[in-house]
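One protein chain omitted, others in place.
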Amino acid sequence: MSAQPAKAVVAEPTDSLRQLWHSGPAGWNRALTRARVLLPFFLAALAVPLVLQYVEDNSSWIGAQYWTLILATCAMYACLAVALNLVVGYAGLLNLGFIAFFGIGSYAYALVASDQIHQHYPLWAAVLVVSIVTLAFALLVGVPALRLRGDYLAIVTLAFGLIMRDVVLELDRPPVLAGHQFGPDGLNITGGTNGIHQVQPFNLPTSLPLLGPVPHYRMYYWIFVGFLALCIYLMLRWRSTRTGRAWVAIRDDELAARAMGVNTFKYRLLAFATSAVMAGIVGMINAAQIFNAFPSPNFDVQTTVMVFIMVILGGLGSIPGAILGAIAFTVPPFLLQQFVFYKYLVISIVLIAVMVFRPEGLLGTVSIRPRKTMGGTVELLTAESTIEASELPAVTDTEAADLEAVSGAIVEDPEWKL
Amino acid sequence: MGTFLQQLVNGLELGSLYALIALGYTLIYGILEMLNFAHGDVFMVGAFLAAGVAAVLVHNEVAAVPAGLAVAFMIVVAMGGAGFLGVGIERVAYRPLRNANRLAPLITAIGVSLFLESAVQVWVSPAPVLVPSHALVPQTLIHTGGIETPFTGLLLFVVAVALMIALDAFVFRTRFGSAMRATAQDREAATFMGIDVDRVIVVTFFLASALAGMGGVLFGLHYGIVDFFMGYLLGIKAFTAAVIGGIGNIRGAMVGGLLLGVLESLIGGFISTQFQDVFVFLGLILVLLVRPQGLFGQPLTDRA
Partner (left out) sequence: MASVGLAACGSSTTGTAPSKPDKVQIAAEGPFTGDQASIGAGALQAIKLAVNDFNKAGGVNGTQVQLLIWDDQHNAQTAQTLQSQGIADPTVLGIVGPMNSGVVLGSVQGLQAGTPPLPFVSESASNVKVTDSGWSVAHRVNARDDAQGPADGKFMIDQGAHKVYVMDAQSDYSTALADQTEKYLKDHSITTKRDSVKAGTKDFATIITKIQSFGADWVYFADEGPEAAPFVSQMKSHGLTIGQNIQFLGTDGEEDSSIITTSQGAYVGAYATNITADPAGVSGSAAAAYVTAFKAAYGADSVSKAGPFYGSAYEAAQTLLQAIKNSPVNNGKISRTDVISHLASDTFNTIFGSVKFNSKGDVTGGGIYVYQAKGTEMVVLKQVSG
């Protein structure tokens, strides 16, 4: 690759900051996902509850537990947003049934860690079960559905989500179809609308060396933050492998990718399945944290929409964006409890505004903006490829204006109106 | 057998409602190739408009004007209001994204849907709202040949079918209708042919939304009650119907709607009410996998 112009400039702080600003979302993402930014961020995140506890112990403020719980919810949604970002932002698949995988993970864990069917598995076995079950469902849906094009995939995944929700709500008794009962009396798999209660948390030490006793809520905050770090690490590693490049290629122009011999189906399925398993494990951690697996919000379409909004606002294709989006939509509702009635109203207005004015969100590297094209396939450009493109001789402004003027004229010439 | 026929009749009435709303989904998909998730909520707003008019005109269960006039007024307000709402939504939320990636208007539509639901919940009523149907339409129960149906159910069916026939005639037999079909077939080519595509799109949205508004009136008169969340499930079922019939295909939407209503009634009546929707959605998935173009649609070309 050609040398970056930045290196030739004297590295003064303001210069490099300005450089960073001008590099646009792709540059910001690159900067934010560097190890020297991520490591301190995660270390700080891990330290937060300890700081809160310290403040609480040394003042009259009480709120360490409350705030740690809010941040744990935040971290959980950040994991979900990163997982959704993988399937929507990287692979361009509109998975409207996304939250069902979270729910499946939570119920799978609950079934092997509670008295619902009297199974109690050790942690490693539970992780295995959750991963396999979620993967199975992901393949069940993905293999047939991923051959369909975009909006149809959306419908199929939506239908899947709705089906799972109904099934989970109904399996607190043996199903009765056409008068026949399928299953013994007293069969209760999912607890119906109540969900599964008394779920055992993970068998973890309740105190750590140097850190002292670790209350339940703090432990789960750390688990979520840790899992978030793991997911991000995996995604970043993947991005620079063949798989990551394949995803970018498919997203940029699927037809071209296929022409180049990329097995688009395989990579889409990989993205779909990975995001599903990630969501499933998040569900598992959630069930262990709150001792319950609930059908709502675990299977609600509204929850998928919430995570979508986080990803969109943060910016499709951007991992830091997904985290920002998660924070933006978990913390304020708690701060503004009395306005909770207006929550969805505000959220929906924000979403529409973002989509209309800045569809790439805050840090998005995937552009879904309208392009003035003359027809044919609409490309999805990534700012990454734009940066590579910027290293080519630039299209001059006058050339671009000419083209626009010409194409504009044909479309808007009043002579042509009916 | 009597019960079977009865459930069939129930299904046709339910299906008429689905068909009316499905028409809207299909019209918009045909023109813009976007799934307008907010359409079910436009229907809901239409129903609320109708309820509002009824509330003004009916006091203590007596209509202040002749019932027929009141209903006519409800229809005008609901259809017009819903129509303009649809046009407004297109202008504000979809037009800026017209040449964007397919994901964009879909996501925006989800936002619009959520907005309409919360707006009505917060600013109109979080609780269900009464529609004083007893004062506006006859409450007779019609018995024929061992089956029975309330008058409003029959009305729902008849009006829906009439509107469908009218729409069909409009789209297939008028000049503007052919402009619509041309735009649906190939938007850029239609522009070259001199069609004002923007206008076609606006009129299409108006028509689709007005039909939904009419659905809202009929709903209010038949069930007597509306609430801010009613568009959600009905919307999903209606677009299931549109997809089964072949999304983008008007006759497909009509048939799909009626078919879905009947299937739902029969499944609910003879297999299970609890798993009714599960079967419906499984059916949807099956159709999409086996025959994605639906019953009446053209086979799809493989496009990303």
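Details
The first chain written gets the first letter, and so on, giving A and B; residue counts start at 1 in each chain.
Assume contacts are C-beta pairs under 8 Å (C-beta built on N, C-alpha and C of every residue); 3 or more make two chains touch, one makes a residue touch a chain.
Keep in mind the model is a prediction, meaning the values are calculated, not measured.
Of the candidate positions A:Ile70, A:Ala328 or A:Ile349, contact with the hidden chain is made by A:Ile70. Interface note for the absent chain: among B:Ala63, B:Val76, B:Leu130 or B:Met193, the touching residue is B:Leu130.
Taking the whole complex into account, chain B touches the unshown chain at residues 2-3, 6-7, 10-11, 13-14, 61, 126-128, 130, 132-134, 139, 141, 148, 150, 152-153, 219, 223-225, 227, 229-230, 232-234, 264-265, 268-269, 273-274, 277. On the side of chain A, the interface with the absent chain consists of residues 62-66, 69-70, 73, 169-170, 172, 192-195, 197-198, 216-217, 290-292, 294, 296-297, 334, 337, 340-341, using the contact rule stated above.
Assume only the chains that are shown with their structure count from here on.
For this pair, chain A with chain B, the centres built from the Cα atoms lie 33 Å apart.
Remark: chain A residues 88, 92, 94, 144-145, 148-152, 154-156, 158-160, 162-163, 166-167, 170, 175-178, 254-255, 302, 305, 308-309, 312, 341-345, 347-349, 351-352, 355-356, 359, 368-375, 377-378, 380, 410-411, 416-418 touch chain B in the complex.
Chain B meets chain A in the complex at residues 33-35, 92-93, 96-104, 106-108, 110-115, 117-119, 121-122, 179, 188, 191-192, 194-196, 199, 236, 239-240, 243, 270-272, 274-275, 277-278, 281-282, 284-285, 288-289, 292, 300, 302-304.
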